[in-house]
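Here is the structure we will look at.
One protein chain omitted, others in place.
A and B are the chain letters, set down in written order, and residue numbers restart from 1 in every chain.
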Amino acid sequence: MTTTETVREVSAAARLRKTSWYQEPRWRRLAALVGVAVVGAQVTGVEGTNRDIFYALKENFTSTGILVWLAVCVGIWVVREFVHTPLGNAWKTAKQTVKAPAGEVQAVWRKQFWLRVAILSGVLVFLIVLPLLVSRHWQQVLVDQIAIYVLLAIGLNVVVGWAGMLDLGFIAFFAIGAYSAAFWTGSLPVAPPMELNNFAVIPVAVITCLVAGVLLGAPTLRLRGDYLAIVTLGFHEIVYLGAKNWQSFTGGTSGARVERFSIDLGFWSYSWGLDPRPYYWLLLAFIVALLFLFIRLEHSRVGRAWTAIREDEVAAASTGVDTVRFKLLAFAIGASTSGIAGVIYASKLAYINSEAFIVLFSILVLAYVIFGGMGSLPGVLVGTAVLVWLPEFLRDSVPPQDRYMYLGALLVVMMIYRPQGLWPSRRRQRELHMAEEGTGGADALGGTAGGKQV
Amino acid sequence: MSFNDFWDVLILGAVLGSLYAVIAIGYTLVYGVLQLLNFAHSEVFMVGGFGGVIALTIFVPAADPSGLQSIVYVLLGILFGAALGGTVAFFLEKVAYRPLRRRGAPRLVFLITAIGASFFLYNLAGKLFGRNPMPMPQMYENKTVVTIFGSTLNITQTLILGAAVVMLVAVDFVVNRTKLGSGIRAVAQDPEVASLMGVNIDKVVSRTFVLGGLMGGVAGFLFGTTNQVFYTMGFLPGITAFAAAVLGGIGNVRGAMLGGLTLGLVEAFTVEVWGDAWRYVGAFAVLVLVLMFRPTGILGERVARTA
Partner (left out) sequence: MLNKRIVKIALPVAIGALALSACGSDDGGGGSAGGDGGGGGSFTIAYQGPLSGPNADLGINMENGVKLAIKDANESGDYDVTFDYLGADDRGEPGQATSAAQLVIDNSDVIAVVGPAFSGAANVAAPVYGEAELTALSPSATNPDLTEQGFPTFLRGVPNDAEQGAAIADFFVSEGVEKAVVIDDLGDYAVGLANVIEENLDGAGIEVQREQLPENTVDHSSIARTVMQSSTDAVVYTGYYSQAAPLAVKLSEQGYDGIGLGGDGVKDPEFVNLASGGAAEGWYLSCPCRDLTEDEVGQGFTERYEAEYNRAPGTYSPEAYDAAMMIIEAVNELGDSADRASVHETVAQGEHDGVAKTLSFDDKGEYAGSGIYIYQVEEGEIVSRGNVEDLVG
């Protein structure tokens, strides 16, 4: 390396790879952080006005906010570049010290059946008393949003997480369930053949959604992932526009007033009123029952068939798995779960209109499932709860208009740093790992995007 | 429906359809190279609309523009729309998708990132530019240009049709005749082999995004001239254009053009017969029907096959 000849030899090749100072990773990281600072200053800046398109930009670039952002980002850069080694080492040691006991805990968890039962019952008891511990506002959030969306998410998890089908029209079945509740309790402008109690509507709604799911699924399930996505999206849009436009049947955007839940057993009767807690317990009962059912299903022949379809549909079919039947089954199970949620939703709010079923919600539920870690029930539960809770929590700390901007940013950042989701299932983790190495697909959509990076 | 009505509706449908076609190209190109449903493309479209408003706010149009001035304003709008659209698409790929590609993340994860980026971008636009709609400053007096069989075509409609045709021809040329195009097709067919053959995948993907972004941005500007500009404007045209891309055979550039035009026409005729309320029902019903009989869209998949 010291002789002139070798230098010349290297430089010939190096000319091609010549990097200027600003192309060094260090300076590019600085540029990226400055970029983050500029965007961050816009995110936390002032609210713009449509009368002067430059108003917010001018304000944001001349206020102290951007200086603070720049200072923080450059500070991070300095720490990252110059105090990097000791910090990295400290992080490594911390990780190792945590990892060993965590592994032990995990091993114990897997071995000890009764311990698992005890902890799970503890969690359940905590969930049962939870509404007694929080304010009325959080009780409402728990019922109206968290519990409803958790119910939806575990249903969608069957379709997306287990059978690997991309469903962008999940809320359409939610709408069908809700309108079934309204129709059969005699709340729509059109009178039903006979009026039913809200609880009796649940099986009716399940059957309606099953039929709708099969009707939609049968001709379309042979479509591959992305085509199925747009077909389900189209189905959702058609259901939504039907609810909105067919005012003589659904009440359209003016909506319909729905009866609340009530039980009358002759010797004992109870009516659900304005208090959110009884709805919470009712929802919790449904969620726990469905979870139990779905866990049994996951480890049954059906669940294994879904896994096979998800990992390689052609191989599954060639080994004798009736792929169409099992896909249809997953689709129908998801749809009917969504229908149950719809009935409860309509009965809780005692009012529905078409605007409760917009396409955006289908997309949101999908985001919840994948955020949590698709295919993993605990992941889906936690992920949904966190993502629904977040905008409510942000109420106090950011302007309400901007809540969903932060949600979007969180989704991007989360997926970049933890694509497997909050709490991935072990099988999914392995599939992802295989996908990273390029030896297998991680979903039924086939392959990864853009192939493996070189 | 009389003959005259038919021509009226045909023109409306063709104008709308050509806009959809231009947006759909953005979806289809990205899908071709990444097999990714780029939901955030609708936000690239939205940004293009704001780009036009920004351009025309800086270079305030005269109250009574002459013909030459009008042309300059329109070109400025197109330029700014394209520039902003391309920039956003470039950074979108770099920030949101490239890290995922490096990890070989499954495609559903890309989808969620795209949704997250879309949420972030349109809410940020709402915050920066206000949540009320804005008009596109007037660049010309919207006179009738030609009359075909008693149906008229005004300047805005001619502009949209003309710009769309130019862009569609240009993108078809780029994909089929240039070096970048053969790179795009190679990556679409098999990224690993392409990289072994010396195609720089990163560069091709990045430029594909920019190409789609330029078109999306111009479409946003054109949409602004015939409608108005607001932060959620990307959602509905975005979903329809996405459907158009799928209808034509996603990943297939000519398919996207055909799909866009088809959906535009279907919408126009649905509206004529059943009214505006049922616009998307007609479009999506056609989509579902076509996919039932041709599961990979009208022209089939993949950029590569058009070559």
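The rule is short, and it goes like this: a residue touches a chain if its C-beta (ideal position, glycine included) is under 8 Å from a C-beta of that chain, and two chains touch if they have at least 3 such contacts.
Here the structure is a predicted model, which is why all the values come from computation and not from measurement.
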Contact with the hidden chain (one of A:100, A:194 or A:274):
A:274
Of the residues A:54, A:249, A:281 or A:351, which one touches the chain left out of the display?
A:351
On chain B, what residues meet the omitted chain?
5, 8-9, 12, 15-16, 123, 126, 131-138, 141-142, 154, 202-203, 223, 226-228, 230, 232-233, 235-237, 240, 267-268, 271-272, 275-277, 279
Using the touch rule from the top, list residues of chain A that touch the missing partner.
20, 22-23, 28, 31, 34, 38, 49-52, 55, 61-67, 70, 135-137, 139-141, 144-145, 148, 244-245, 247, 252-255, 257, 274, 276, 345, 349-353, 355-356, 392, 395, 399-404
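Everything below uses one rule, namely that only the chains that are shown with their structure count from here on.
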Just how far, in Å, is the C-alpha centre of chain B from the one of chain A?
28
Applying the document's contact rule, which stretches of chain B touch chain A when the two form their complex?
31, 33-37, 39, 50, 53-54, 57, 95-97, 99-113, 115-121, 123-124, 126-134, 187, 190-192, 195, 201, 205, 239, 242-243, 246, 250, 277-278, 280-281, 284-285, 287-288, 291-292, 295-297
Given the complex, residues on chain A that touch chain B span 42-43, 45, 47-51, 53-54, 56-57, 60, 160, 166, 219-220, 222-227, 229-231, 233-235, 237-238, 241-242, 244-245, 359, 363, 366-367, 370-371, 374, 401-402, 404-405, 407-412, 414-416, 419, 431-432, 435-438, 441-443, 445-454
